[in-house]
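One protein chain is absent from this view; the other protein chains keep their places.
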Amino acid sequence: MSELKIIGKPIPRHDAWEKAFGLTCYAADFTLPGMLYGKVLRSNHPSARILSVNTSRAERLKGVKAVLTAKDVPRNESVTRFGQTHAVGGGFEGLYRVLADRKVHFMGEAVALVAAETEEIAKRALELIQVEYEPLPGVFDPIEAMKPDAPLVQEGRSNIITHYEVVKGDVEKGFSEADVVVENTYRVPFVDHAYLEPESGMAWIDEDGVITIRVSTQVIEHFRGIADVLNLPHNRVRVIGTYVGGGFGGKEDITVEAFLALLTYKTGRPVKLTYTREESILSHSKRHPYVMIYKTGAKKDGRLTALQAKLVSDAGAYVYLSPWVLLYSMVNAAGPYRIPHVKVDGYTVLTNNTFTSANRGFGAPQVCFAYESQMDELARRTGLEPEKIRMMNYLEKGEALATGQVLERHVALKETTEKVIEALEERTSPSGQMRIGRGIASGMTSYGRMVFLHDTSRSHVSIEMDGSVTIRAGIQDIGGGQASSLCQITAEILGVPIEDIKIYIADTALTPFAGTTTATRQLYMSGNATLMAAREVRKILVHKAAGMLGIDPESLDLVDREVIDKEGTGKGLPLKEVVRACASDGLPLYHVALFKAPFRNVAQFERIEGQVFPDFTFGTHGAEVAVDEETGRIQVLKLISSFDVGRAINRLSVEGQIEGGAIYGMGYSLTEEVILNQGITMTPSFSEYLLPTSMDVPDVETILIESGDGVGPFGAKGVGEPSVCSVAPAISNAVYDAIGVRIYDLPLTPEKIVRALQSKVKAEGYL
Amino acid sequence: MKVSKTYPLKLNVNGEWKKTEVTPRETLLHVLRERLGHTELKEGCGKGDCGACAVLLNGKPVNACLTLALQADGKNVVTLKGIGTPDKPHPLQESFVKKGAIQCGFCSAGMIISAKGLLDENPKPSREEIRKAISGNLCRCTGYKKIVEAIEEAGQNIKKSVGRSQ
Partner (left out) sequence: MEYLRPQNLKNALHLMKQWKKKATLIAGGTNVIPDLRARAVRPEVLIDISHLKSLAYIKEDKRKIHIGALTTVSELASSKIIEKWAPLLSHAANQLGNPLVRNRATIAGNLADGSPAADTAVPLLALEAIVVIQGGKEKQVPIHQFFVGPNQTVLKRDEMIKEVIIPKFNPNAKTAYFKLGLRNSMAVSVVSIAVLMEMEKTFCKKARIGYGAVAPKPIRAYRVEEMLENKELTERLLRACCETIGKEISPISDIRASKEYRTEMASVLLKRVMKRVTQ
């Protein structure tokens, strides 16, 4: 292929114009004649027996068309595969319950559904449903929940969902060889995805009797699970995904879909259901809190000798993706470092807290906070510069992770670290009570799903008689430019301007299955599928044109809607003429490609060995902070992100992901926490759950490395999730640099800073 | 169930007078979205914490969720759709697209409204003034950098085009 014309350029996304004019129809913007409004009654106890549910008063209210409880759900409980096509075992499948039955397990669990003529009536109907609860003892701390006498969260099963381990070498030996050993316990909180668009969808029964759901989701392929809930064949439920107002993992599990399907199925009417912000925070999944006990050893010269970690994650009241997230944490637990002896034990445990599941980074940022805080402490203890000790220990291409997975592609950590150090430039000078500090942290995050899931994606590319191009791909666009990237790839291959391309996405009835928009997989998976499909179409066109022109196909190129002779003979044909010629020959002017990720079976999950992921994205964050020694307030002055993105398909989109990811990570570091007190949410709205505002953030500086060595199209890697990974430890390390105290639990609130400083003064006083 | 009384409401939305009947409890956001079809306004929080529903009310950016519809009676409301159209885009819409200031797009309507409110009063704002002006508008995707750049650029473009027309 000659020089790239569209790939790598900062091209405005095709969806951005519609959004700028307010024309994009998000999930809650859609209405149908005769539509009803759905509402969900939620548990106001974190742990209780349901003694009775009386819906008769609600049912009698004028305008109420349905009041549903667990007994009305054809299949209320199922073992869900969470969007998977097949079961993999190993604790990976969990109980999915549509409506609480007999017991409620967390505050906000759905108990009943209502559909009514207006939203006001639906709200009123909720107030008229009488539920009698008998509060039961609950357990709200995963460490407590692991104890043998702890109350069981789900009947008939242990609170410990799963235990995994990673073992390499002999850690005892490794620690005996160490000159310096640091041991600390880290804690990270519940976090909300806080997408600006609350969960929303609309369902109706189409003219063929198909339950159709138009919904804001990252996974249209939940249609199978939804059909199972209704005991319908899978082909009788259709899910259409809208442009999503932010996902970040929170719209990866089923949100409103099953409720909508039930209500429309029972009433025969279209139903709309949109959560309030409070309902969203109360009821959807959260990022897993972890307790992480880390012990890391190194030689005096900085070489790492051993790492031992115990991870306990709080799964909340339902399993959901907790084992998956834990598995990610296990693979990442030792970081991108060469360590001869490693032992990691991980547990994920049920509690009566809000359930936890996917959140941008998926278990990687949690352990990164721990292993990169450890690295910083080792640097202090060995007297090495933080970047020096890291450089010395970074894994390189050809070396293996603790699990044995060999890194077969370029590891750019030395470059990203050098770039970050360079970009931090001169240290800002301190003033008043402000202390200045800087820190770095590196991380790794996989892109693409775990290899034993046998991930696939399909894409359909076709060319119309006028030379315009159509892509059909069942991807969900959650704001990351997922759809636009596929347009760019196709435009590049077929030599047409991007405005000649129309993409149809996210429809289980009409677009080929492309899998979930999760796991930073769409550019990798569907990008490759689209690249394959576009190349096939190109082949047909070039071959035909070669015949028409009497030129070797090898010397033809597609440029600006024309087939041209690369040799510059001036010979060529308009693309649409070639298309018409193909059509009259009966040649296929389309191709459906199937891209398969590498597949590897996992014999057992207890001990994690070998390849788990297709590839990783590596990067480094650098932060400079000003810490107010008296109030504990932290201001981030500089935030630098450097990543090997393989190849930037769209520079604007890549920068956008990296800038947004850095601030997402900054919120995690400083202000964001869903505070649960005995299972009760104390941060029910955006007044209490504090996202960074425009006045809190620095201008994130992005430095791209393009090794071209990713497994995505044109050598691209994924950046959506990796961009968050190492922000928190970079900021925390900068805080340490500023004031000489380390905080072991996120977020770094002013009060924690002040307390830590006080204990430091006290400790120094005793010396 | 008690039925709330309804009251006549007259609003000038994007230059056009609209009449409808509303209950006292209904917010301007609810009426614009549910009764007048202005779904370009988004509801992100319902209580003034996010800015996704911002509109210009008699020229000032406000949260439509924190304004009762009846409080806007007889007033001028400008939404994102009143600022520019595909045929006649506003410099802010152009710069938001070109600078990559739009990702999921859910905050964009409110963000552009706040920016419009700022540029109407101060066509050449500093970056600090821009950050302050949009500090009631949350964005979860972009980290704000490209939004600030887009507003800065739009300000410059507006100035240029004003210069030309003189």
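Going in written order, the chains are labelled A and B, and every chain counts its residues from 1.
FYI, a contact is a pair of C-beta atoms (placed from the backbone, for glycine too) under 8 Å apart; a residue touches a chain by one contact, two chains touch by 3 or more.
Small disclaimer: the values here were computed from a predicted structure and weren't measured.
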item	value
Option from B:39, B:63, B:79 or B:93 whose C-beta touches the chain left out	B:63
Touch with the omitted chain, as defined above, among B:10, B:25, B:124 or B:160	B:25
Full-complex contact with the absent chain, from A:206, A:606 or A:630	A:630
Interface with the undisplayed chain - residues on chain B	4-5, 7, 23-25, 27, 46-49, 51, 54, 57, 60-63, 65-68, 70-71, 114, 117, 132-137
Residue ranges of chain A at the interface with the undisplayed chain	630-631, 633, 671, 675, 682-683, 687-688, 690, 692-696, 749-751, 754
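To be clear about the criterion, only the chains that are shown with their structure count from here on.
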item	value
Residue numbers on chain B that touch chain A, as the complex places them	1, 33, 39-40, 42-47, 49-50, 52, 79-81, 84-86, 89, 93-94, 96-100, 102-109, 112, 130-132, 134-148
Contact set on chain A toward chain B in their complex	10, 12-13, 15-17, 19-26, 28-29, 61-62, 121, 124, 193-198, 243-246, 248, 274, 276-277, 478-481, 652-653, 655-656, 659-664, 685-687, 691, 693-695, 697, 699-700
